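The complex appears here minus one protein chain, its other protein chains still in place.
Chains here go by letter, A and B, matching the order in which they are written, and residues are numbered from 1 within each.
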Amino acid sequence: MAIAETTRAQMREVLDRYPRKRSALMPLLHLVQADEGFITPEGVTLVAELVELTEAEVTAVSSFYTMYLKRQSGRVRVGVCINSLCAVLGGDEIWDALVDHCGTGNNQTTDDGAVTLERIECQAACTHAPVMTANWEFLDDMTVEKAKQVVDDARAGLPIKSTRGPVVRSFAEAERTIVGVDDGLVAEGDHRDERMMAGLRLARQNGDAERSADAERRGAQKVKGN
Amino acid sequence: MTVTTASTSGDTLEPRPDLVTLTIDGVETSVPKGTLIIRAAEQLGVAVPRFCDHPLLDPVAACRMCLIEVEGMPKPQPACAVTCSDGMVVKTQMTSAVAGEAQRSVMEFLLINHPLDCPICDKGGECPLQNQAMANGQGDTRFDGPKRTFPKPIGLSAQVLLDRERCVSCARCTRFAEQVAADPLIELLERGSQQQVGIADGVPFNSYFSGNTIQICPVGALTSAMYRFRSRPFDLVSTPTACEHCASGCALRTDSRRNAVMRRMAAVDPAVNEEWNCDKGRFAFRYLESDLRLTTPLIREDGELRPASWDEALVAAAEGFTAAQGTTGTITGGRLMVEDAYAYSVFTRRVLGTNDIDFRPRNSSAEEEQFLAARVAGRGLGPTYADLEKAPAVLLVTFEPEDESPIVLLRLRKAARAGTRVLAVAPAASRGLGKVDGTWIPAAPGSEAAVLKDLAPDVVDLLGQQGAVVLVGERASASPGLLTAVGELCDRTGAALGWVPRRAGDRGSVDAGLLPSLLPGGRPVADAAARVDTAAIWGSVDVPDAEGRDIPAMLKGVEASEVSALLMAGVQLDDLPDGAEAALRAAEFVVVVDTHDHAVVQFADVVFPVAAAPEKTGSFVNWEGRVRPSSRPLRTSLMTDARVLSALGAEMGIKGLESDPVALMAELDEFSGWEGARVSPPAVAGSSPEPGSGLLLGTWRPLLESTDMQSGEPYLAATARSQEVWLSAGEARTLGATEGDMITVTGSSGSVTAPLVLADVADGAVVVTGNAHRALGASGVRVQVAVEGQG
Partner (left out) sequence: MPLTPVLSAHWDEADSYTLDGYRRHGGYDALALAFAKQPDDVIQLVKDSGLRGRGGAGFPTGMKWGFVPQGDGKPHYLVVNADESEPGACKDVPLMLANPHSLVEGVVIASYAIRANHAFIYIRGEVPHAIRRVATAVREAYAAGLLGQNIQGSGFDLEVTVHAGAGAYICGEETALLDSLEGFRGQPRLKPPFPAVAGLYASPTVVNNVETIASVPSIVTNGAEWYTSYGSEKSPGVKLFAVSGHVERPGIFEAPMGTTMRELLEWAGGMRKGHRLKFWVPGGSSVPLLTEEHLDVPYTYEDIAAAGSMLGTGTPMVFDETTSVTRVVTRWLEFYKHESCGKCTPCREGTYWLVDLLRRLEGGVGSDDDITRINEVSAQIAGRSFCALGDAAATPFPGAMKYFADEIALGTHTPASDLYDPVAATVLAGVNA
């Protein structure tokens, strides 16, 4: 498969961001995946040309990072965090249930090509454990039932709403977002959930927030007064 | 030692500002600033165990084997990566329990996943891991889990195989490929415990230097297809030899068993090849066992060559040469050791009575002959590899080191990494030039002389800096006026001049006087004093005073019946100019002295088989002018060229021609230091290429090609580069061709079809890589270019 011209244009744009070409290597590999679904030999060759490296040097990098894939995945990559905290809080049960539900294993795709399951490491969302992702958008505070529903919706082609993020888009679109292409979805996904707000709400209730703001202002006045 | 007064002898013990003083295992020592602890310890005789460390690679401190204790540092430090500083107190495993324990730990970690296949591993018996495990490791393992395994082995190339489970991730091979060879075609892939050396899909490790990775692998992870499982190190006899394949002059270690070479490795010679060599030098030795080896003399009878006794053949050759008295020409090739070359010089002058002798069965010119006589012959050592490394700038002129003298490329790469500017006057910006971060000065073949005369002022300034070097390759002979211009450039700027021929025997042949105007040691034939001097060394004989014929003149001379006999030694038909075949056919009498049967042999009336370089003791002289002595790893009943010539001389009535290599070398040494007249440098005006249709051909001989001396080694041959046609984007557009299209290039005697590569190519030029000279001619000829098919 050839890399599309739109993708090539994005690649050129990415190259311009860096003082040295080689720095663009990782975003370019994300763009290869946006177009091809995984790191193809053609993609490696194209990227090698663009950043003036050998294919071996590009492969050395692409094989180092877990997000760069060796084979085509399903339309939705469903990740389950299996690091200790999420695992203990339910991640292991969710994983087992999904393996059972999908009839696939780690990094395998359902027969209909809809879902690839993946055991993922800590997603920096431990306050929202157990955590899952769908094409890398957050699925917080998961349960076995919610997890199965995600998979069922993915297989039925129904929209999946992420928790702190937009409706889950295709893997290709996610890869473009990752390299910074503006997808217009910045306002999606209210961040103000219970976990994010835990401290602030408490501070507002007990007046700490006001006191803290007051302290800031006093500090500022001191600076200005100097 | 008695220290008396402070003297000027250099023995004083005053502190030097460029030294730091530290203590290692209780012993105080001073070392230059920047010295790594591991090197300082070595100087005291303390071997800190190591795997990733290599003195010619950048430190990486990955294997952690060399952990030692440094007072004041909370954790053990890698001796391979920490530089010595004043007052530092270092304790190695010899005096520190912390260091010893850290090293034992690392050794244990290295072994948990290492297979116990030492008994079948090529490295067994010479393996740093095995040795250090035996010396410092525990006898037993505490690891009882499943070992990491990989399907084995994988081919990094046709030549280099990898058993991944043996690898200890020291990254010597990958660092060598990137830092030294500039061929980052192998890399560490994956990560963590799955980290492994590998190549990209479908892009093999076809580096000219790939074999070095096998040699520096501290375990048996990398092996060569040709040596794998073939012998055990302790069965091998090692002999120091010099490489016979090119003028780089690598010191080699030839390992043989039962009179057969099993493998060759780079020997350590800091002045020349450091610890490296190229794959041709490493792997191309199976030619010694080729079915095409000549083993007995042959004589022509009823139109057919038949085996003959030595007596029979010597008589036949003597009769033929005697009949042709005075009209025999000698043509030698690049395989000659300098002792043999000198023997040809003596034989041709004293026995054949002529100066018709030439070692250049390739494109050559009278200008080149004059250049060699004036600026190269008998000039001794220099510029050297060390000079390249120190040079602020090196200009390459019609010289592609990667193919034509690969160790020069490695040294230029090293120099360039340290800041040397490399520039090249060349038909194209080659990949080799990219490896030395070089600056390309475009010059269409034939126009180089003009380009040199018109160099940009900043380039001239660079060459005017102290220590600058100009290296010119043998292809310069094809460009009229170029060697004149190169010499003048060096005279003008003060840059040192190096002539880098392609073949191992070439520089020695110049020094031995295998040119029609030149006697040994740079003495001009035309100079009476030089002839007298020569005659004195040769024992008051007559030295012919008429300048002789070069190869084209000899071949023409045959046509004109002025030359009736030819003595051919180590010359391939493919190497000779057009018309050689007709001349050989027309010559009345042809004697071939050679190692292998080939096309020229078919024209011989008498054939003498001789020993190849690894079958004799002798020397080559490399491009620097440095003598490269070579011992004899193989016994043979075959004689050296010099012994054949001595016997033939005796048969022709001149007895006592020296044939002992040591005596020959001593005699040649008597020719050194000539202070008399020299051939004056050439003064050929440069001319622009004649206008004409088509493009000017740029081409050079590749390192790997199918020649007798590379025969019998299919794995090596499989790593050769495929042929390409390089055009500038502009020329390609004119032609209507795009990258990958098959392009046919047609020259005077044939054509070549190869895929198009868009490159930086000088206006009006086309570059054909790979062996193209036979079909198309030498650099600078006009060729026609056409699109054959879409790629």
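Methods note: contacts are C-beta pairs under 8 Å (C-beta built on N, C-alpha and C of every residue); 3 or more make two chains touch, one makes a residue touch a chain.
As the structure is a computational prediction, the values presented were derived from the model and not from experiment.
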item: Candidates A:S23, A:T45, A:Q108 or A:Q149 - the one touching the absent chain; value: A:S23
item: Contacts of chain B with the absent chain, listed as residue ranges; value: 59-65, 67, 74-76, 81, 102, 105-106, 108-110, 112-113, 142-143, 145-146, 148, 168-169, 188, 190-195
item: Chain A residues that touch the omitted chain in the full complex; value: 17-27, 29-30, 51, 53, 60-61, 64-68, 82-85, 87-90, 92-94, 120-130, 133, 135-138, 143-145, 162, 164-166, 174, 177-180, 182-183, 185-186, 188-192, 194-204, 206, 208-209, 211-213, 215-216, 218-220, 222-223, 226
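We take it that only the chains that are shown with their structure count from here on.
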item: Euclidean distance of C-alpha centroids - chain A vs chain B, Å; value: 53
item: Residues of chain B defined as touching chain A within the complex; value: 184-191, 198-203
item: Contact set on chain A toward chain B in their complex; value: 41, 44, 48, 53-60, 63-64
